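For this depiction, one protein chain was excluded, whereas all remaining protein chains were kept in their positions.
To keep things simple, chains are lettered A and B as they appear, and every chain counts its residues starting from 1.
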Amino acid sequence: LFIISCSERASHKTLFFAHSLPITHPVHKGILSMQETLKEKSGGKLQIKIFPDGQLGSEREMLELLQIGSVAMTKVSAASMSSFAPEYKVLGIPYLFRDSDHMFSVLEGEVGKKILEGGSEYLLRGLCFYDAGARSFYTLDGFIKTPEDLKGKKIRVMNDQMAVNMVNDLGGSATPMAYGELYTALQQRVVDGAENNIPSFVTSNHYEICKFYTVDEHTMTPDVVVVGTKFWDTLSDIEKEWLQAAADESVAKQKVFWRETVKENMEVLKNANVEIYTPDKSPFISKTKPILEELMKDPIMKKIIDQINDY
Amino acid sequence: MSIETISILVLFVSFMGLLAYGVPVAYSIGIATTLTLLINIPYLPATTTISQRMTTGIDNFALLAIPFFILAGEIMNRGGIANRLIEFAKSLIGSLPGGLAYVNIISAMLFGAISGSAIAAASAIGSTLTEKMVKDGYPREFSAAVNISSSTTGLLIPPSNVLIIFALASGGTASVAALFIAGYIPGILVGLAIMGVVYVYALRKGLPKEKRVSFKKLFRDFKNAILSLTLLVIVVGGIVAGIFTATEAAAIAVVYAVLLGFINRELKFSDFRPILLRSARTTAIVMFLIATSMAMSWLFSFESIPQSLTGFLLESVKNPLLVLLFINITLLVVGTFMDMTPAVLIFTPIFLPVVMALGMHPVQFGMVIVLNLCIGICTPPVGTLLFVGSGVAKVPVVKVIKPLMPLLGAMVGVLMMLTYFPELSLWLPRAFGLID
C-alpha cells in the first residue's frame, strides 16, 4: 500500500498556491481555471493545490515563503511585489495608464514581460498579470469631487510609501492600517474613508458603512501571479511550458470573471443605496504628478515609464 | 497511510510525548511542528519557514496590548489597589450572611477586571482576605475555593489578555473591541453563579456577616477605589468609543498606573527597572508561546487540518447541538492538562471553522472557549490558578478540590448557557454596533 501511494506521488507534482482572497473573488476563479487547464495540459502530472483566504499568511509573508521555497506560487498585488522587486513600483504610479486598454496592452506586451521576468533576480518569477480594476475613494460623508474634499479626512491606505504620498499629495491625511482592522475603524470613525476597487469594496462589506464611492480611479495597480524560482527551477522544460501556458490562458478568463463580478457588485451597491459619482480627473492627475516626477529621477524607472507612455 | 495521516500522527504523538516528558510547552509545540513539517518539505525550507512564522506570527500591532497590560498590572500590584477594592466591596455587601465570601468575589471581579490576570487577582485578593475569613470562622479550603473560582471572572471582564490572544487566533474574524464588550455579561454571570453557590453554602452552614457600615464610610471607600476603577472607564470606554485601539489603550493604562502610583506615593523611580524586567519576563513567556503556536497553526493550514475536521464533524455528528457539546467536552478535557494561552492558540483555528459552519458567531465562541479554559486552570493536574490560589491560602491543593467542585459545577452551568444562548454574548456588542 505504501509503495503504491509513493509511486502515485512520484507520478505527479503538486504545486502549493497560496493567496489572500476569499473563494468568491474573481481572482480565485481565475486561479481555479488555471488549475484546471494545467491538469488538462499535463495529463494530471502537474497539479495545483490552492490555499485561499490568507491561510498561509499575508502577501508579504507569502512572497517570503516563495523565496524560502516552502510554497510554490502566490498571487499578490504589484504593490506588494515592489518592496521585493523595485521595477514593480512603476505600476503603482497614480494615473500611469490612460485606460484599461492601455494597461492591458502594456502588461501583455514587452514591458510587462520584462517586469515579470525581472523578478527572478529576487527569486520571484512573475507568470502573468491579472486585472485588479482601478482603485477609487470611498467615504463616510460625501463624495471626493475634487482633491479639496480630501482636506482633513483620514483615509486608510496600504502600508506602502507611494500610497501614503499619493493621499497626502491630494490633500488628505493618509492612515496606514491593516486591512482586517478597517471595518471596525470605519464603523468607529477612526478613519473617514478608504480606497479600493469595487469587488474589494463589496466583499469587505465596507459598503454597509460607506455610502459614497467616487470613481476617481487613481491607480490601476494589477495583480501578479508569481512562482518562486526555487520551485520553478525544479521543473523540466515541458513542465515550465505547461505552467506558463496555463497561466497565460487564465488571464483572459479572469478578465471576464472580473467584469461579471463588477456588474454583480454594482447591483449590490445599488440595492444598498450606495451613491456613485464620477469626477473630473484632471485636478487629481495634476496633484499627483510629484510621485511620477520623483520616480523619473531613477534612470531605470524612467526607461520603463517612457516605454509605457509610448504604447 | 496517506502523508496527511502520517503528519497528523507524528504531530500529535510527538507533541504529547514532549509535553509529558516535561519539555516546556513552547518548545514542545516548536519541536513537534518542525518534525511534522520535515515529513512534508526538505530541511532548510522547513526550518526557515518555521523561523519566519514564529517572527511574523508576533509581528502584530494588536499583540502589543499584552506587554502593556502586563506592565500596567505589575505597576498597580505594587500599590494598595487590592486593599482599596476590598474595603469598598466590604462596605457594599459585607453585611450579608457569608459577607466576606461575597466580598472576595466582588473584589476579585473588580481587581481581575483591572489587571486582566486571574493569577494576579487570586494572589492579591487571596493573600489579603484569606486570614480574615479564617479568623471569622470560614473553612480555609472553602475560602481558597471561592477565591480561585472568582478570580477567573477577570479573564472575561475586560480588559483581558486572553481575549486579545483569541482575537489573534481567530484570524481577525472577532475584533478586540467586540470581544471586550461581549465579556461583561458572561463574566458577571460567572460571578453571580459563584455567589449563588456561596448563598446556599451560607444558608446551610450559617456563615458570619459583617457589621453594616455607615453611608459615610461607603462613600469614603468608594472615593478611595474610584481612582483605580476610573482606569476601566478610560480603557474600555476609549476602545469602544473608537478613541484609541486596544494597544493604545493598554499604553494609556501604563501611563495612568504610573501617575496613580506617584500620586499615591507608592512608586519610586528606582522601582522602574525591576518592574520592567519582571514584566519583560512575563511578556516573553506568553509571547514566545504565541510565536511557536503561530508556527503550529500555520502547519494546521498547510495540512488542511481544520477543513478536514470540520468536514468530518459535520458529517459524522449530524446534530449541531451535539457538535457543540462535543467541542465543549474536548475543551474541558484539554483544559485539565493544558494552560490557557497555548490552548486558545491551538484549538481556536481548529474549532472556529466548525462552529462558524454551524452559524455560531466568533465572538460567542470566544466567550465559550475562554470560560472553558477558565474552568481548566482551576483543575488538576495542570491548574496554575488552583496552585497559586491554594498557595496563598496556605492549604494543600487536594483539600481545595472538594469545596471547589460545586463552584466549578456552577461555572459549567454558565458555560452551557453561553453555548446555547448566543444573545448572552452577542447582545451587548451588537447594542454598541460593534458586530452586525
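Assume contacts are C-beta pairs under 8 Å (C-beta built on N, C-alpha and C of every residue); 3 or more make two chains touch, one makes a residue touch a chain.
Assume contacts and distances are computed from a predicted model.
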item	value
Identity of the absent chain, which is to be given by its UniProt protein name, from "PLP-dependent lyase/thiolase", "Menaquinol:cytochrome c reductase cytochrome b subunit", "Simple sugar transport system ATP-binding protein" or "TRAP transporter small permease"	"TRAP transporter small permease"
Residue of B:L192, B:A284 or B:A431 in touch with the missing chain, whole complex considered	B:A284
Selected from B:L11, B:A26, B:V354 or B:L385 as touching the chain missing from the view	B:A26
Residues from chain B at the interface with the omitted partner, ascending	18-27, 30-31, 34, 44, 46-52, 54-55, 58-61, 63-64, 67-68, 71, 244, 247-248, 251-252, 254-255, 272-273, 276-277, 279-281, 283-285, 287-291, 337-339, 342, 380-382
Touching residues (missing chain, whole complex) on chain A	64, 67-68, 83-84, 122-123, 159-161, 164, 173, 175-176
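The working rule: only the chains that are shown with their structure count from here on.
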item	value
Between chain A and chain B, centroid-to-centroid distance (C-alpha), Å	40
Chain A contact footprint on chain B (complex, rising order)	1-3, 41-42, 44-46, 48-49, 52-53, 56, 61-62, 171-172, 175, 177-178, 241-242, 245, 298, 301-302, 433-434, 436
Chain A - residues contacting chain B, complex	1-2, 5, 9, 16, 51, 54-58, 61, 64-65, 68-70, 178, 180-181, 184-185, 187-190, 208, 230
